[in-house]
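Below: one structure, written as structure tokens.
The complex is shown incomplete by one protein chain, all other protein chains being positioned as in the whole.
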Amino acid sequence: MQQVIQITTDRQNGLYDITKKIEAIVSKSNIKTGIVNVYAQGATAGIMIQENWDQSVQNDVITLLRKLIPSGIWEHDAQDNNGDAHLKAGIVGPSETIPIIHGKMGLSTWQNIFFCEFDGPRDKRDIVVTILDSK
Amino acid sequence: MQQVIQITTDRQNGLYDITKKIEAIVSKSNIKTGIVNVYAQGATAGIMIQENWDQSVQNDVITLLRKLIPSGIWEHDAQDNNGDAHLKAGIVGPSETIPIIHGKMGLSTWQNIFFCEFDGPRDKRDIVVTILDSK
Partner (left out) sequence: MQQVIQITTDRQNGLYDITKKIEAIVSKSNIKTGIVNVYAQGATAGIMIQENWDQSVQNDVITLLRKLIPSGIWEHDAQDNNGDAHLKAGIVGPSETIPIIHGKMGLSTWQNIFFCEFDGPRDKRDIVVTILDSK
């Protein structure tokens, strides 16, 4: 089973919790044991598993990436001035693969799935959700 | 096939080689061609493929992450003082997916699978191992 979901992003850099959208697709699939692959289309975005107790860790992720990968100093900036966005996307990576256990995602209490926007805001970001049965 | 394994961690930050535990599950599955997904439950831990010739690379991983992501300077520290652990977990990521070739994991000579503890010690850490047949 496969489904593409869309989200809108309202900041240049930001994390967006998509856990409930993915959980709904897993539930609909009726697969009890397997994996779900969550894949962000777009070379300036990524997927990260992270805590969602409050906004603090999400802010810290943005702060960390801005510190490690400052904007405005990259060769690619001569093209379209978003070299830092590509580098953040490359380090975070476009996908995560999560086990399905007894028909639900095997996330721990504090693990949520975030779409990471590094070059927003964007009207539409596509995320491909693919579910496989391990039988 | 899916199985959850447990490990105990004895340090705040440390890498623990779980290759043999995973290999045993792959062997038991009798699947000859496919993939195995190794997923760490817990938002302050991760899975990394890394060399295990001796302890040196494992120490270097901890040294590197401490340097890139120092403790005590994050917004999340106001909650429970482990902002660095979440950030390390987010960058390393909770899972790796490894091919199964002729019934064994397709790791190269120096590739081992490590559970990365960033907020230990912990009595119990759960790792979900899911195997899929590619036929």
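For clarity, chains are labelled A and B in written order, and residue numbers in each chain start from 1.
The criterion applied here is as follows: contacts are C-beta pairs under 8 Å (C-beta built on N, C-alpha and C of every residue); 3 or more make two chains touch, one makes a residue touch a chain.
Here the structure is a predicted model, which means the values were calculated and not measured.
As for the chain not pictured, it touches subunit A at residues 1-2, 4, 37, 39, 41-43, 68-69, 74-76, 78-79, 83, 86-87, 89-91, 93-95, 97, 126, 128, 130-133. Although one chain is not displayed, subunit B still touches it through residues 33-35, 48-51, 53-54, 56-57, 59-61, 63-64, 68, 91-93, 96-101, 106-108, 110-111, 132, 134-135.
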